[in-house]
Each structure stands twice: as structure tokens, then as C-alpha cells.
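What follows is a structure written as C-alpha cells; I'll ask about it next.
Removed: one protein chain of the complex. Kept in place: all other protein chains.
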Amino acid sequence: MTRFILSDTPLDTANLRADLLDARVGAYASFEGWVRDHNDGRQVNGLRYEAYAALAGNEGNRILADALEQFEIIDAQCVHRVGDLVIGELAVWVGVTAAHRDPAFAACRFIIDAVKASVPIWKHERYADGSNDWLHPE
Amino acid sequence: MTRFILSDTPLDTANLRADLLDARVGAYASFEGWVRDHNDGRQVNGLRYEAYAALAGNEGNRILADALEQFEIIDAQCVHRVGDLVIGELAVWVGVTAAHRDPAFAACRFIIDAVKASVPIWKHERYADGSNDWLHPE
Amino acid sequence: MTRATVLYFASLRDAAGVDTEVVDTKAADLAALYRELQQRHGFAIAMEHLRVAVDGTFVRWQEAPRDGSEVAFIPPVSGG
Partner (left out) sequence: MTRATVLYFASLRDAAGVDTEVVDTKAADLAALYRELQQRHGFAIAMEHLRVAVDGTFVRWQEAPRDGSEVAFIPPVSGG
């Protein structure tokens, strides 16, 4: 099952959330990354995400499968934007459902950490001073 | 400011989320409690939440003020339903915004834990076998 | 005598049969007031599992009931 998705169009969190509705769920934890107007002290005007789609899909789905195996959760999904994004726009969404909140929070945190650490997606920021840069944190 | 609200009508998470949009936000963590179809091994048909509104407002707002003081967050809100709820319905929503995900997750967890521990709201469950009960965990 | 309004919630209200009542009491503190009302209504919840609030704020059991105040005994909560 495809639990990790790359999207080149804006995300609708209401729809994403609705896909997880299930009568067994008591706890729904979600995380969203939004495009900030600043990064490392520089004023950001906008950004672009680029992905290696085939590998991103493999890695993302592996991470979500890991989460479903490691935590007592009911379901989990992650969608990451690619393409051009403006300030305030949703860049990544993680949603996790469980009977109880402990595993819901833990799995949600695990997924966003793992996605940020290993899914081949790159951020290209445009700054207010006219410069721009790829982010390659070490 | 009123960051904790009791609502006797269904919650719209898209609106609640939209109230927190802010160009400084990089991380949005949210938690929702949904009405489960089971509890402690019993099949639940539905439930009712009752609150001592004056004290719940005071306690809830104190918890949110604590969170804003303790964590590096931008804003936080919590809404709790009162009245009759059906299976799958949203009972409580917590939303936290921050520049970074660490404090967003931590504050979100702090808030739901504190709300569950000390805000005077009581759950009355109706079971499939026709019985019903107030929940007073010790 | 002190006259206070007492609020009951959840299972305490079910046991009392009312959600509020005006009580005239000689109780020296809120703990004694609870014991008095527990006897009258047969409340099953022991005081150590309750909290007490006056006029919308949690207070200590050692406080004396005040005339015209609103006292609430808070059973273990179950929101969320």
C-alpha cells in the first residue's frame, strides 16, 4: 500500500485526515511542515522542493511500514510537496491514528524525523536579497 | 486571550488550523481525540461530555498559558467538545505552532496530557449492552 | 451557619439527584462539608479522589466555606 506520496499540487489536510477516519481510532496525531519566512537568519521569499521520485517513494513507504511495525498504531500516511511553494504553504503532512495517544505521538515523530533524514527530497530557497541556495545539511 | 474553548457543536479542524497560520511557523503539531467504538474491552455506542464550564475555562487557559511560557512555540489552541457525540466524532483538538518541530511536539503533548489530567470534563459512555457509565479514572 | 451553593457533576450529580443545591452548614472547612454531603447523598467517591473548587477556582480542602460562594466537588476527570 502506498502510504507515502509526493504531490506536485497543494495539499488539503481535511481530505488527508478524512482518509484516516476509523471507528477504532481514539488518538490522531499529525504534523505539518509549513514554509517559514526565515531560515538560519535569512529572510526567505519562497522555495522549491525537488525529489528523486522513485527512491523517495521506496524510502518513504519503507519508513511508514517501519512505523506500522514498531508502534501500536492503526494507520499512518505522509505526503510531501514537490515544486514551487510560497510562504505559509504546507510542505509535508504526517497523520497517524491509534487507539491511544502514546503510540500516535511517537510514530508521528518517528515518521517526520525519518523522512527528513533519509527521503531524497531537496529544498531550494530563494532569499529576500535575491540569492538562492540548495539546502544540504550535514 | 481565550486559547481554550468548550464547544457544544461539532468542530471543524480546517478552521481551527487556519486560525494558527502565520508566516513564522515552520512546524504545526496537532492532536485530536476521536470517539472510539470500544473502551476497556466494552463496545461503546456513543458518549456525552459534560463540563464545569467556568472552572474548565480557567484551567484550560492556564494550561495553554503554561505551554506558551515553557516551550519555544508561536501559538497554541485547544477546543474540547461537550454534549452528545457519536463514534468517530472529534472530542478534543490541540494545535500548536512553532518555528521548529521539537517544541511543537513537546507542547502539543504537554497540553493534551494536562487537559486530560485536570480540566473538569467528564465522559459518560453508553455501551452496546444497554448500560452506561461515568468515567472517573483514578 | 454558612449558606453556600453546591454544584454536582457526573456521578456525583446522579447520586445527589440534583445538579445544584443551596446548603446551610456549620462545617469548619470544605473537607467537613464534603463529608456532610457525602453522608446525606451516599456519594461513593472518597474525598481523596476529589478536588474542590470555589467560585470557579481550585482551592484547598482546608478552606472554610464562605457565605454566598459556589462550591464544586470535582470527581476524577475524563476529558480528552
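Just so it is clear, A, B and C label the chains in written order, and each chain counts residues from 1 on its own.
Definition applied: contacts are C-beta pairs under 8 Å (C-beta built on N, C-alpha and C of every residue); 3 or more make two chains touch, one makes a residue touch a chain.
Because the structure is a prediction, the values reported are computed rather than measured.
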In the full complex, displayed partners of the excluded chain: A
Of A:27, A:44, A:67 or A:115, the residue in touch with the unshown chain: A:115
Interface residues of chain A (partner: the chain not displayed): 33, 49-52, 54-55, 57-59, 80, 91-92, 112, 115-124, 134-138
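One rule holds in what follows: only the chains that are shown with their structure count from here on.
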Chain occupying the most central position, where position means C-alpha average: B
Between chain B and chain C, centroid-to-centroid distance (C-alpha), Å: 26
Geometric centre distance via CA averages, chain C-chain A, whole Å: 49
